[in-house]
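Not every chain of the complex is shown here; the ones you see sit where they belong.
The chains carry the letters A, B and C, assigned in the order they are written, with residues numbered from 1 in each.
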Amino acid sequence: MSDTPEDLSPEHLEQLASVSTATLSMQLLKRGIRNASMVGPRPLDRTRPRVAGQAYTLRFLPLREDLSTLESYAKPGSVRQAIEAMPPGRFVVIDSRGEQGAATLGDILIARLKARGAVAVASDGPMRDVAEIRALDFTLFSTGAVAPPSIARLCFAGWQESIGCGGVTVIPGDVLVGDEDGVVVIPLALAEEVARDAVEQERFERFVQMKIGAGASVEGLYPPNEATLAAYQTWLETGEPEI
Amino acid sequence: MSDTPEDLSPEHLEQLASVSTATLSMQLLKRGIRNASMVGPRPLDRTRPRVAGQAYTLRFLPLREDLSTLESYAKPGSVRQAIEAMPPGRFVVIDSRGEQGAATLGDILIARLKARGAVAVASDGPMRDVAEIRALDFTLFSTGAVAPPSIARLCFAGWQESIGCGGVTVIPGDVLVGDEDGVVVIPLALAEEVARDAVEQERFERFVQMKIGAGASVEGLYPPNEATLAAYQTWLETGEPEI
Amino acid sequence: MSDTPEDLSPEHLEQLASVSTATLSMQLLKRGIRNASMVGPRPLDRTRPRVAGQAYTLRFLPLREDLSTLESYAKPGSVRQAIEAMPPGRFVVIDSRGEQGAATLGDILIARLKARGAVAVASDGPMRDVAEIRALDFTLFSTGAVAPPSIARLCFAGWQESIGCGGVTVIPGDVLVGDEDGVVVIPLALAEEVARDAVEQERFERFVQMKIGAGASVEGLYPPNEATLAAYQTWLETGEPEI
């Protein structure tokens, strides 16, 4: 399982958590990356604040009755071992291969992940004990809830490997941001510049929303023509006032 | 893009908004139309009141990298132009071809649609900036939320053309009604008679619900036999009293 | 349509309703049954209490225009007749064959099922009049809401036959338990022993959750090694104190 990836600074993580995933996905698109947003995982509780963190990956594979055993839970290479090896501050990402009939984690393992400092969990499959997970004050992105444990339909393959989740590739160390629009994966090498430009994009969109609130047409405004850019420049120079 | 379709009277629109989509779909079934209810689009906020309006259509097609460009946003034939061409009072319907990985609209364009008098938006794909859209006090039917903009996976084809949405054909001018059970499409030519008979059907079902509340069996009641019809007639004549 | 199956005692039903479906599915897995949890049906209102009951089945088949008629509603063999034949205390299970474009039940029939003593309804398809069903104070597991009645896309085949629902086989008389994690099917012959062992499993998991809350690692704890088992034994003997 791979080398520890480089860490992104807390300042950049905070910056990324301050902008919407919609904005981040536009910044990635501008850099030629269209396939960066997971399709499937949804927030268990959409009112929780946006989270950002570097990926810590868990990889599952289809059921194999000789491997998907109760005994496997206590063996080396188990999910338990992966959880105890996780550094704090990580965004746990689980490749469930889209399997909807078994849950990769329940309330006990998620409580432990939280205790170990995970900032969130995202999976393209469901979780179990979801009512109890709601009570844990923890951020979860999944496809819903189902009762059976992972070994009913999956077997655990390892951790900190590159994985797929929700149709997107995740490399350990990639930066993940999740909000009500879902989870976006930012390649680590792009994270700093994306953070910077996303903050600027949201400043402009605040200007646009105020203009629309004031009755402006979207044509020439969004995307902006010369006149809009000039007006925006003035607005910036005058201290970004309410319009 | 097609001729402006005929307008339905405000009275008929109001009548249609007063009856459930379940009732309307039964009235269409009685006229031989089984395939009139969208499968997929769900209300973003199920507590909002039912809406009715005539269809204003937007048509998207699959990603084509030479067409799905940032530049396309500002060109003639863009979504922006379609929005600015929309008359007030319309129910915007979007053919997303079921694509779940990109959003056709975000908070800025929906704010503008609202400003231009749209009564609702329905799409068989997701939206973006959904947290912000919740704050807009606007009725939305979609398949959820996802961060990327439309050009990540779609290209815009035009407006006020016939489209498919949620497995149903929509012709500009058709009457759409949406509530927690989803969105029903009523061919314009049938809208007046469907409105009239739906109101009468709901009157009868109010009678049935009261009977069931009073312990009656459904056999002979719903659908009604002769005795039930007679009792209903009496109930009508006595001023539709609580039972 | 089959003989009336044997009844499970109220005590065992109560015991089953006291433990989570996640726990029950683990007990079934320990008995070699992996495929016992429905995939698809979700609670309409996740805050309602867990329910348990023996299965009363309704079987639907695909649309056949010569059979799926308005007249069929009033004929022998209709859903109405099936509802009026149901004993009290049953968990109604509906095989919708996964059809998402028509609803098998609406508010009127569900009101009657409730009046006849049904404890819940589960289906792998949607319902209609869902806003009204919310007001009925009744437990429903379904795949959502859609306006059209069953005959728009289905025909009714019969009741109290073996069926499939959500990828699981249900035999009339099987015991169903449903909560936020979904619906689990327990073969009647296993219900008593599963109930007993599930209660014991939850006692152990309460101990585990407290340990994790106190900072314990999951390795050696869950599943337990010798030391954990000894500590658990002591905890039991000392009256299961808060840790």
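As a convention for this text, contacts are C-beta pairs under 8 Å (C-beta built on N, C-alpha and C of every residue); 3 or more make two chains touch, one makes a residue touch a chain.
Every value quoted in this text rests on a predicted model; they were computed, and no experiment measured them.
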Considering just this structure file, the complete complex holds how many copies of the sequence, given 3 are shown?
6
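Note that in this section only the chains that are shown with their structure count from here on.
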Comparing which residue numbers chain A and chain B contribute to their contact, where sharing over half means same and under half means different, the two sides are different
Separation of mean Cα positions, chain B and chain A [Å, integer]:
32
Listed in rising order, chain B residues that touch 2 or more other chains are none
Contact residues on chain B for chain C in the complex?
20-22, 24-26, 29-30, 34-37, 39, 42, 46, 167, 179-182, 184, 205, 208-209, 212-213, 215, 217-219, 222-223, 225
So in the complex, the part of chain B that touches chain A is made up of which residues?
63, 70, 73-74, 80-81, 83-84, 100-101, 103, 106-109, 111-112, 115, 128-132, 144-149, 151-153
